[in-house]
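Removed from the display is one protein chain of the complex; every other protein chain stays in position.
So that you can tell them apart, the chains are marked A, B and C in the order they are listed, and the count of residues begins at 1 in each.
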Amino acid sequence: MKLLYFAWVRQKIGRGDEEMKRAPGVTTIAGLMSSLRERGGGYAEAFAEPARLRAARNREHVPFDTPVCDDDEIAFFPPVTGG
Amino acid sequence: MKLLYFAWVRQKIGRGDEEMKRAPGVTTIAGLMSSLRERGGGYAEAFAEPARLRAARNREHVPFDTPVCDDDEIAFFPPVTGG
Amino acid sequence: MNLRIQIEDFDIGTECDALAGSGGHVGAIATFVGLVRGDDALIALSLEHYPGMTEREIGRHVQEAQMRWPLLGVTIIHRIGRLLPGARIVFVGVAASHRGAAFEACEFLMDYLKTRAPFWKQEERPQGIAWVEARVSDDNAAQRWRQ
Partner (left out) sequence: MNLRIQIEDFDIGTECDALAGSGGHVGAIATFVGLVRGDDALIALSLEHYPGMTEREIGRHVQEAQMRWPLLGVTIIHRIGRLLPGARIVFVGVAASHRGAAFEACEFLMDYLKTRAPFWKQEERPQGIAWVEARVSDDNAAQRWRQ
């Protein structure tokens, strides 16, 4: 899985993207968020309040209960503010 | 009085402007139109159908019953078509 | 307000730069450029205006726009004379802090210019030259601002 982070999510985590092997128990975006939060540190901060976050799967906005696959590109970011 | 003609009114009359001494009986724009029509030729053509004309007195659109004075600038033209 | 009735063409970039100013207050510039369309084998469009009255009437509508919306700048350029298809004929540019005011004032001014500004147009086609008659649909577009 490729993970992308934007805006303050990127800043808290300290990087804009990373490759990650999906753990067998992670089947949805919500599950992925939980597993990332458990990493602690900047990840715990970034994923502390899911209501402040939005997600995209393969460049489409999706709700958190969306399933994830091994070769997905998943992005996390705050609500967009427009240009 | 200064008279101005625009668009096809100008073309029918054959000139764009002229100075004219107001005849004593001419007290309104309608009266002025009648006196111009009586000149015949292009004037008669230009003023044949008042409904097709509009008038301005001193650069303001006015109805035909508007009084005219000796030093007025009176213009006759078709309804404006915009730019 | 920058209002010009002229034979010469104009440069859109230059006009937009002037509208942007240097104060950092302008956040939005809405512009409209009208071009001569070559529909129905049009050869040329010739515009005539009433010097003095045209500027006064357009100026009055710019003032009305400035009362209705919080504007930071308005530029209107209207060309006259004989124009070929594809030629720029009119420019309206409106600067404001926010886009809503800029868009609305720009459209308001264009609706006025296209319908009630003191211009007369002559169309040159293969079959001859004819004066353009006032149009009802355009009047409706201008009329909606009166409601």
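Methods note: contacts are C-beta pairs under 8 Å (C-beta built on N, C-alpha and C of every residue); 3 or more make two chains touch, one makes a residue touch a chain.
What you see is a predicted model; the values in this text were computed from it and never measured.
Enquirer: Can you list the shown chains that the omitted chain is in contact with?
Expert: A, C
Enquirer: Just one of A:3, A:32 or A:75 touches the chain that is missing; which is it?
Expert: A:75
Enquirer: Since one chain has been left out of the picture, which residues of subunit C touch it in the full complex?
Expert: On the subunit C side, contact with the omitted chain comes from 11-14, 16, 20, 22-39, 85-86, 88, 97, 99-100, 102-103, 106-107, 110, 114, 141.
Enquirer: Spell out, residue by residue, where the missing chain touches subunit A.
Expert: Spelled out for subunit A, the touching residues are 4, 6-8, 10, 56, 59-60, 75, 77-83.
Rule of thumb we're sticking to: only the chains that are shown with their structure count from here on.
Enquirer: Please work out the Cα centroid separation of subunit A and subunit C, and write it as a whole number of Å.
Expert: 50
Enquirer: Averaging only over C-alpha atoms, locate the centres of subunit A and subunit B and give their separation in whole Å.
Expert: Distance between chain centres: 76 Å.
Enquirer: Would you mind listing the residues of subunit A that make contact with two or more other chains?
Expert: Correct list: empty.
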